[in-house]
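Got a structure here, written out as structure tokens. Questions coming.
Only a single protein chain was left out; the remaining protein chains are all shown in position.
In this document, chain identifiers A and B correspond to the written order of the chains, with residue numbering beginning at 1 in each.
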Amino acid sequence: MSALHDPGPVDVRFATDFFRRLRSNVLLAGAAAVAFLVTVVALAGPALAPHDPMQADLSLSLAAPCRQYPMGNDALGRCLLSRIIVGTRISMALGTAVVVFSCLSGVAVGLVSGYHGGLVDELLMRVTDIFLSLPEMVAAMAIAGLMGPGTGNLLLALSLTAWMRYARLVRGITLSVRGRSYVRAAQFAGVRTWCILWRHILPACFPQVIVLATVGLAKAVLAISALGFLGFGIQPPAPEWGALLLEGRNYLLTAPHLSLYPGMVIMLCVLSFNILGDALRDSLDAGD
Amino acid sequence: MSVVSEPGVGVPVLSLRELSVLLPVRPGDIFRSRSVPVLNGVSLDVHAGEIFCLVGESGAGKTTLLDVILGFCVVQKGTIRFRGRQVEQGRGPGRLQLNRNTQVVFQDPVASLSPFRPLGRSIVEPLQARGADRAEMRKTVRQLCRRMQIPRSLLRRRPSQVSAGQAQKICIARALSTAPDLLLLDEPLSALDNPACQETTMLLCRLQREYGLTCLLVSHDLRLVRAMATTVAVLYLGRIVEQGPADSFFERPAHPYSRALLSSALVPGLWPGQRIVLEGEMPSPLNAPAGCPFHPRCPERYSRCSRMPPPLRHVRPNHFVRCHRAGQGSSVQTATGHIAELECCEQLRSSQRPC
Partner (left out) sequence: MLKYVVRRTMCAGIVLFGATLLTYAMMMLAPGDAALEVAIARYGGRTLVDRDTIHWIRKKEGLDDPLHLQYLHWLQHVVRLDLGNSLVDEEPVLDLIRTRLPRTAQLAGAAVVLSLLFSIPVGLLAGMRQGSWLDSLGCALSVVGISMPNYWLGLLLILVFSVQLHWLPGFGRGDWRHMVLPVLTLATALTAYTARVLRSAVIEALQSEHLLALRARGVDSRLTLGRHVLRSCLIPVGTIVALEFGMVLEGAVITETIFAWPGIGDLLVTAVGNRDYPLIQGLVLLSATTFVVLNLLVDIGYCLLDPRVSLS
């Protein structure tokens, strides 16, 4: 029974440190604002679009940005800004779903693996290693490409390549926490296993999982657009960001704005989540 | 012959017989390629109302013994009986009965309380696990707080926000919340500073009187042992080398190791004679010496000690020792030294006892 000294309520210090950073660091505040904005746009969806994203008007084909159409028009004369706004919902919804699925499955595997130990642990870790041996993009592409286009397939493909990180992290934390006196006390007192996991071990994992999930969302959005750009993701006419870039690529000479704006939006979105994730991680480290 | 109390004293609450535990050399080695004997034929009885204290250096096997009783460690040989009923290795009915009626107070109080819950919730965790309802839990907490003088404001705090002494009080309260038949204490004072030690010792003594607790106390702190114990056993390299009633033990320890322990305790009145310094350190269980395990460090060793393991000898009523020298008369200390020791102990014991 190790006499490990707990430095204090990690979750409380983590939160206070993060909000302190939020108040003092301009860049972080900006990133949080962008992330918030993206979430709002995703939730509000088509209501915010100035024009109908599906409405084609060939007379405006490949028109440059102007006051009425701030981001210009695509080959079919559809308003690019509206398409990007509607596309936000697609990317964010799918990205969040990927994170939720991979997080839940990864955390579950990690908890079981770390808590049980022994043969179960070895087996689960080998399985994790096997999944980790396939490169994310390659595997996701193969799965998405083979299964055919569709949201469900994309979700499956990306979740299958993302759950391992959570599993490894949670397993590590579980291994270090399960030997502590308070867990042993609870085990001996007869508290059920799932109750111990939920009450004592999961809270210890929570902050780090949050960090991973934030960065995971950024990665998911990147991956979704990458697959869309390659043609294996969400198919047109759905205005997914990557698909927009794919369309724009054909008109690089004549209408560069079609390639500029979608990519910029992707980058800003991913950037804000990455900055948030970094700040969360710094808060976590500072608390230790 | 084994170290058992006389029949007719009632069924012991806890009874260990010839307990032997092998642990793998590398932790986590599920194939157990190499094992080391950590406990070697340990037998003891704890009767109702008794405070049984296990004393020994670190590495002697005290923690493993507690792990075995708690069910965290697999036993290679030997039996455990709780209230006469055999306790199985896995999750059998005997083990469940032991778990339900036993509570533990761990070494590091802050670490044994969940950092994510307020202290008030931690106290009732054993009750909650047994399916008690809210009213019952609240009542129990109120009673315990009153009995142990725990201020209500403390219950809302988290473990990191209280001192180690306060946290240990909470742990003791948690242990008493289910009115256990047996209380296990693993070095309850080692993480506390001196004032908290005093306070906790007095608290434990008082609670033992009021509740009539049966305790198995593991400690290297001889002050606490002196204050609380009814029976003392000394563990060395996984074997019990001496066991006897507390008075008898402190008055005239029979084993050279026990004498050295008492002399090194630096507790006034415990050992009026010269400090006995032992050579070397306790060897690793991997290289246990042949014959008596203590003989390389023993100031009283002679030829037989390295050849044969010593038998169990009965030196006084209920007082046993594993030593070739025992029963040969007090050849180590001078007669005057021994008598002086007796007188001193008598006087100091009556004046020193805090309870």
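Methods note: a contact is a pair of C-beta atoms (placed from the backbone, for glycine too) under 8 Å apart; a residue touches a chain by one contact, two chains touch by 3 or more.
This is a predicted model, so every value here is computed, not measured.
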item	value
Which displayed chains the unshown chain touches	A
Selected residue (touches chain absent from view) among A:20, A:126 or A:192	A:126
Residue, one of A:141, A:154 or A:167, that touches the chain absent here	A:141
Contact with the hidden chain (one of A:65, A:190, A:203 or A:263)	A:263
Subunit A residues touching the omitted chain (full complex)	27, 126-127, 129-139, 141-143, 145-148, 218, 222, 225-226, 229-232, 242, 245, 248-249, 252-253, 256, 259-260, 262-264, 266-267, 270-271, 274-275, 278
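Keep in mind that, in the parts below, only the chains that are shown with their structure count from here on.
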item	value
Chain centre separation in whole Å, for subunit B relative to subunit A (CA means)	53
Subunit A-touching residues of subunit B, taken from the complex the two chains share	28, 30, 63, 66-67, 70-72, 99-100, 102-104, 106-108, 110-117, 122, 125-126, 128-130, 158-161, 174, 186, 190-191
Touch list for subunit A against partner subunit B, complex	1-11, 117-119, 180-182, 184-192, 195, 199-200, 203-204
